[in-house]
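This is the structure I want to talk about, given as structure tokens.
Missing here: one protein chain of the complex. Every other protein chain is in place.
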Amino acid sequence: MSTASTVVPTHPRPNTNTGLSNGFIGIMCFLTSEMALFGSLIFMYLYVRRAAPVWPPLIPGLAHGVHQYYERFDWHLPTVNTVVLLSSGVTMHFAYQALRRGNIQRTLFLLVVTIILGIGFLSGQAYEYKHLKDVAFSTQTYGATFFLLTGLHGAHVTGGVIFLLTVLIGTLRGKINQGNDMVFHAATLYWHFVDAVWVVLFALFYLTVPIS
Amino acid sequence: MSLARVSAILVVIWVVISAWIIATPLSNAMPEATDHAQQIDFLFKFMLVASVAVFLIVQGFLLYFCLRYRRRKDESADALGSDLHGNTRLEIVWSIIPALFLVVLTVLSFQVYVDIVAIPKQAYIINVQASQFQWECDHPQYNIQEFNTCHMPLGEITVRLHARDVIHSFWVPEFRVKQDAVPGYPTEMHFKTIRVGQYRLICTEFCGVGHSEMYAKLFVMTKPNFLAWVKQQQQANSGSGSIANLSFSKDIAPIFTAHCTACHIATHLANLDLGSYQGLLKGGNIIPGSIIKPSNHKGSVLWQITGATGPYPGGNRMPLGGPYLSTTELSKITAWIDQGAKNN
Partner (left out) sequence: MAATALGLDSHHDMHAQHGSQSWVRRHIFSTDHKVIGINYMLTGFVFFIVAGLLAEAMRVNLAQPGSKVLAPDVFNQFSTVHGSAMIFLFTIPFLVGGFGNYLMPLMIGAGDVAFPRLNLISYLLFPPGGIIMFVGFLLGGAAQAGWTSYPPISTQTPLGMPHDYGQICWLLSVIVVGVSSTITAINFLVTIVNMRAPGMSYFRLPLFVWAMLVTVILTLLVTPALAGGLSVQLMQILFGAPFFEPSKGGNVLLWQHMFWFYSHPAVYIMILPAMGIISEIIPVFSRKPIFGYKAIAYSTMAIGLLAFLVWAHHMFTSGVQPWLEVYFMITTMIIAVPTGIKVFSWVATLFEGKLRLDAPLLFALGFVSTFTLGGITGIMLASVPVDLHEHGTYFLVAHLHYVLFGGSVFGIFSGIYMWWPKMTGRMLNEKLSKLHFWCMYIFFNTTFFPMHIIGLLGMPRRVADYDPQFGTWNLFISLSAFILGASFLIFIYNAAHSLVYGEKAPPNPWGGRTLEWATASPPPHGNFATIPVVDSLPYDFTKPAPFFGVRDGAAHDDASHAHDHEVQEG
């Protein structure tokens, strides 16, 4: 086994035209398609927002305008949630590095921490959803766009957590190891992607609500 | 037959066809009723002449090569063509010339387009409300409304389009311009009518089961004739029987007979019977209860569901699918309800 400080490639360069494995290019293509999906929905949000005469749209029956949303969109919990998710990205990164060095114990530990942080993020989101009054999915577009985008993201995080659990089992069984790490690498890339999307959504929904 | 010969023949054909295109006014097929129509027809002719050229080149050489270079029966199945991979000069030429043509076309189109979207300093304004499936044209200057007809004078016109329910599109082929009417998003058209006549206003954006029937008669009139028409409309609105002292049997029941009882009779359609006064009080089974509230037209379902502006109880304006009640008929219903909605 190689020493901990050097990363020695233990598998040969794949026998492909580009030298990159099929799986790696495949996962990058998949993530590109996911970016296109989120991209189109983010475009949708920006378009609706710009085209609306007043943003957020007035809730039928309520007198005041923007303040109510800002109060409800208390930024404390979402910020904590963001830190949790981004931390999980860091732990995942080091988990993969540990795998490449052959340090399975460290890999497993960091992977479990990542999963816990991921579940923590999802719990935070669930709590946030419950506490948003008057921001409904069907009464006006502010709620509709918010829930659609963060909901889709949450679904992706959930899928990601399941993916990580599968990877955990694979690593425990020894099927995923230093010589066979494509799936782990794919999971890492996916997890980073989910993080990146969240950063964008956090900026769009929580950092740019207008205050009058 | 050599390549040069073929090219010459194609050029001759092109010149002949182009001359015919240029010489024949498109207005023979369909009149040009606006200034934009003339500009657009010119552009179209320009493109048609160029299209004929492209078509002749592609089809002509394709046919010629097929005839000239086809394998003869006595030649072997493996006989080869020449080993020609390309000709850079030719390829550059056939890239640049079409590109230049397209630049010219774009510039010409841009000029026409600028003219089309330009907002005239003075124009006669018509507000068009498109709904499923009728055209309502309002003349704000004279406070006249017309349904499924549209009268306008010669000269600069601005049409302001609104859609009540789904997207519709305002098109008069002789005008050569069209614009969608979009719910929640007013749009405008500007043009100058130059030809008196009767035209068809056609909905050209799919809007549902009545899309095929959504036409209006559009009349372009000289200014004096138009003003005469306006006067006539204003008299018809104010006159035609006093709005006071309306009688159910004389003024309201006939409206029902003309527009409603084809569907709403006895227990038909929604169990609503508009053949009798009692039926109004009984109501139907989709919107229960009396459809009239004496002295309160705004609160009466009858008024809400037939009126020009929604929201409509049950979601659909009546009569379903149009044509809707005229301004006069609506005024009568309003007045009769306010007068107590009596069974007189």
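Per-chain numbering from 1; labels A and B assigned in written order.
We adopt the following convention: a contact is a pair of C-beta atoms (placed from the backbone, for glycine too) under 8 Å apart; a residue touches a chain by one contact, two chains touch by 3 or more.
The model shown is predicted, which means the values in this text are computed figures rather than measured ones.
K.L.:
Which residues does chain A use to touch the chain missing from this display?
P.N.:
The list for chain A reads 14-18, 20, 22, 25-26, 29-30, 32-34, 36-41, 43-44, 47-48, 51-52, 55-57, 137-142, 144-145, 147-148, 152.
K.L.:
So that we can see where the missing chain sits, which residues of chain B does it touch?
P.N.:
Interface residues of chain B facing the absent chain: 29-30, 36, 39-40, 43-44, 47, 51, 54-55, 58-59, 61-62, 65-66, 69-71, 75, 77-87, 90-91, 94-95, 98-99, 102, 105-106, 109-110, 112-113, 116-117, 165-167, 169, 171, 173, 176-180, 182-185, 187, 200, 202-213, 316, 320.
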